[in-house]
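A protein chain is absent from this complex, but the other protein chains hold their places.
First chain written, first letter: the chains are A, B and C, and each begins at residue 1.
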Amino acid sequence: MMGTNRKTNIAVIGAGRIGKLHSKHLASLIAGAELTAIADIDLEAAQETAARFNIPTAVSDYLELLDDPDIEAIVICSPTNTHAQIIQEAAAAGKHIFCEKPIDHDLSKVDQALEAVEKEGVKLMVGFNRRFDPNFRKVRELITQGKIGVPHILHIISRDPAPPPMEYLKASGGIFLDMTVHDFDMARYLMASEVNEIYVVGAARVDPKIGEIGDLDTVIITLRFANGAIGTIDNNRKAVYGYDQRVEVFGSKGMVAANNPASDTHVYSNQEGIHSALPLYFFLERYSTSYIIEMREFIESVQNNTQPPVSGTDGRIPIVMGLAAKKSYQENRPVQLSEVDGSKTK
Amino acid sequence: MMGTNRKTNIAVIGAGRIGKLHSKHLASLIAGAELTAIADIDLEAAQETAARFNIPTAVSDYLELLDDPDIEAIVICSPTNTHAQIIQEAAAAGKHIFCEKPIDHDLSKVDQALEAVEKEGVKLMVGFNRRFDPNFRKVRELITQGKIGVPHILHIISRDPAPPPMEYLKASGGIFLDMTVHDFDMARYLMASEVNEIYVVGAARVDPKIGEIGDLDTVIITLRFANGAIGTIDNNRKAVYGYDQRVEVFGSKGMVAANNPASDTHVYSNQEGIHSALPLYFFLERYSTSYIIEMREFIESVQNNTQPPVSGTDGRIPIVMGLAAKKSYQENRPVQLSEVDGSKTK
Amino acid sequence: MMGTNRKTNIAVIGAGRIGKLHSKHLASLIAGAELTAIADIDLEAAQETAARFNIPTAVSDYLELLDDPDIEAIVICSPTNTHAQIIQEAAAAGKHIFCEKPIDHDLSKVDQALEAVEKEGVKLMVGFNRRFDPNFRKVRELITQGKIGVPHILHIISRDPAPPPMEYLKASGGIFLDMTVHDFDMARYLMASEVNEIYVVGAARVDPKIGEIGDLDTVIITLRFANGAIGTIDNNRKAVYGYDQRVEVFGSKGMVAANNPASDTHVYSNQEGIHSALPLYFFLERYSTSYIIEMREFIESVQNNTQPPVSGTDGRIPIVMGLAAKKSYQENRPVQLSEVDGSKTK
Partner (left out) sequence: MMGTNRKTNIAVIGAGRIGKLHSKHLASLIAGAELTAIADIDLEAAQETAARFNIPTAVSDYLELLDDPDIEAIVICSPTNTHAQIIQEAAAAGKHIFCEKPIDHDLSKVDQALEAVEKEGVKLMVGFNRRFDPNFRKVRELITQGKIGVPHILHIISRDPAPPPMEYLKASGGIFLDMTVHDFDMARYLMASEVNEIYVVGAARVDPKIGEIGDLDTVIITLRFANGAIGTIDNNRKAVYGYDQRVEVFGSKGMVAANNPASDTHVYSNQEGIHSALPLYFFLERYSTSYIIEMREFIESVQNNTQPPVSGTDGRIPIVMGLAAKKSYQENRPVQLSEVDGSKTK
């Protein structure tokens, strides 16, 4: 297994939707990875996924995988409330870690996890897959090249085609930690600057039941960046025309935007108008490529011993932002990130 | 002049850029209007415009026109600080009034003008020309038809190609009363709901001199509507790619947007990419049609004795919004419109 | 009337649809023109147009206008079969001439007219208005600047929203002389090269009655240019989605195209798809600007004593092309232009 074409032995923890997706990619599309095991508390689910993607080992207890000295890296796809603990255990076992977002809804648990990672010197990458979307990458690339000059204004539109089940929502941590957390990361990624202050307006307009559990489904978040730029994030849980994921950055020398990729390129003209295809339906379709690229880059960072492209801090800050957004909504006023994070925010 | 094809005798006050534009339209493109006179304190300017558009009378003192019993309606294109007074004088003289925006920066003066109009029973229309832009009209039409269901979110992008001279800016009343006032009107027009609360973030990023005079050039305004919808306005004084005037309204059943009309429809493909034309350069190009339609509809409201499509109240509320925006920026907090307008807001 | 701001006295012959259009433009939008008279065999029609656009003189016999020494130029908007004769008479009277297309369906009459123009030394401009469309101008501009390198392939799509009445069609000279003649001119304009050979496939598919009178409504014309490039013209009499007028030129270094300008820029997204506005309905809407520019440039050529931008030869060659297309269709074979024009084609 050593040598120029060395493959990294990797295991997946969690055989749910996203665990299956990463398994599929690691099994066939990531040249540098050898997917050797999968764990799920539901052993049957682990076995089924193992059979489908020719994974040699399936277990119910992930600790067995952490004990396996042949496994170099793990992919954490278990429920959010287990992430922080598994990160600590995996770090203690000397495994490199890819963890689905968010690390945890509780900042102190996040910090414990990050400390363990730092102490053990393993790599941690957080699954903010949208950074690897070729459309958003191109936007960032043009900004980095100076093509728009000094960035002044950012707009992110991020709307789901339909709300998740109420059971999911109840455990989600609220729209800011579940949904906006991706956009908070995107804001930092595109602007290459931290956010200092957040102001939120919002309501439950899609479904009153969402309001009844204290959550929102329609929000606009205003951002002030450390570099003086300003921006907005627009979230909605139900865009009937499909997954709406756009960004636009305006600067002193121009503007760059990324539009929704469409299901196909057809254009139909009749006496009613000109008609074209809807956006790709939801995140599995829209971000199919980005999931592959993120895993490839994680494997590369392990193999080349380089910094993963999304760090633990990159995983932490959007949670701080989510907490600030929550506070801003509750108090209807702009909130500084330092109010929810004290001296920790960098 | 009476009869089925009766023309309305009209006079223009002010022979500056916008006065010339209205004169040109009234002289040749508005079938129901007979442009009989123009006034400008600079008599030469009045005479020059009169010669160009075959206007019979040119005077320096607009009071002469108000005294002329043959003149039925006037178009006020003089400096902003004269609007309120001329409205009162014209109303007293029984003339119907078209007044360029804004009525005044001082709410009490606006109110005096509106009271005079109401008392004398003349018509007053305020020149929010963008309401007559065919693109934005189409957006409103689809909303009114219920095509997007319940409107949830509004976004207005409104950026100028280049800032005006500092002299202009100093007298402009600030970005909210000079520039955003149009977008405040657009927000009310599209959403058919009043705004209750405004929050502003902004800076002077285009030109530090704009900051030195206490003004802003880069702002995002968050709006809460009475009907529960939310929205943003994005203003900037310098979009290097030209006049950027877009709107987008998202609702429970769909979304409708209006993009920038381009200078032409060419598409050029070379090895660098696919290239197309910039937006129409500035407001005279972009809104060329809307200026004609607004004047035609003013004349029609006079001839048919109907309510003008933009009322005095429509002229007043955006000024209230501008004052609330100013206060929000100064105090960095959301501001209720009632805070700046007391019991007057409807 | 002399001096730096000299206006050119001009008269319109024919008060039909296009005569009214030119009258309107000459009366108000062409600074250098003074529209002093209009003639129509139907005096009432002439008088009505005169009243509408403040034209001092209305007569039934256009010869009166040719006799008037104050009139410098005429605009021929009478039926096609009168064009050649009026051109000769106007040339003999020393008037500069703007003539609607086509000059005549009979090449010998065209040649007599052009000879008269040459002999008398007056200016003749033929009304190929599409050359003045800003979209097509931009295409030509990029080609002329070398942006696409050597042009290889041209495609012209030119479809009407609905066929004209059968009465019109019977007198139209057939689709090639009535409709394609514009596209033949566009082909020469864009490619800056003459066509040597034409091949036609076509049928009457829109309306069998069009076939019964020996005409076609659906044709594709293949062109070989003298410079080695090749191209097609696609004509149809009924595009239910509106006036479809596009061009595309492909070359060694790139491609440039012009798409249809839409009625407005709205985009509506619902669960069925993304919907936008139809093209501007027909030629009066689509080419509204081009009609103004062509007349302005005619007046300028008269005032500056320069060559009009569309010459008599430019008016003649598309007729030769139409005759070749007709022959190609009848004989189902490629036809050289020299077959229908002998030694005359340049």
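One rule holds for everything that comes next: a residue touches a chain if its C-beta (ideal position, glycine included) is under 8 Å from a C-beta of that chain, and two chains touch if they have at least 3 such contacts.
These numbers were taken from a predicted model, which means no experiment stands behind them.
Looking at B:Gln112, B:Ser172, B:Ser252 or B:Ser276, the residue that reaches the missing chain in the full complex is B:Ser276. The residue from C:Val206, C:Ala277 or C:Val320 that touches the chain not shown here is C:Val206. Of the candidate positions C:Arg6, C:Lys119, C:Lys209 or C:Arg333, contact with the hidden chain is made by C:Arg333. Among A:Ala192, A:Ala226, A:Val267 or A:Leu284, the one in contact with the hidden chain is A:Val267.
Residues of chain A in touch with the missing chain: 27-29, 134-135, 137-139, 142, 147-148, 253-261, 263-271, 277.
Mapped onto chain C, the interface with the missing chain covers residues 150, 152-153, 155, 159, 199, 201-203, 205-206, 218-220, 222, 224, 228-232, 234, 236, 238-241, 244, 250, 252-255, 332-334.
Counting over the whole complex, chain B has residues 240-242, 262, 269-278 touching the chain that is not drawn.
Following the convention adopted for this analysis, only the chains that are shown with their structure count from here on.
Distance from the chain A centre to the chain C centre is 59 Å, each centre being the mean of its Cα atoms. Rounded to whole angstrom units, the spacing between the C-alpha centres of chain B and chain C is 39. Within chain A, the positions touching two or more other chains are listed as 240-241.
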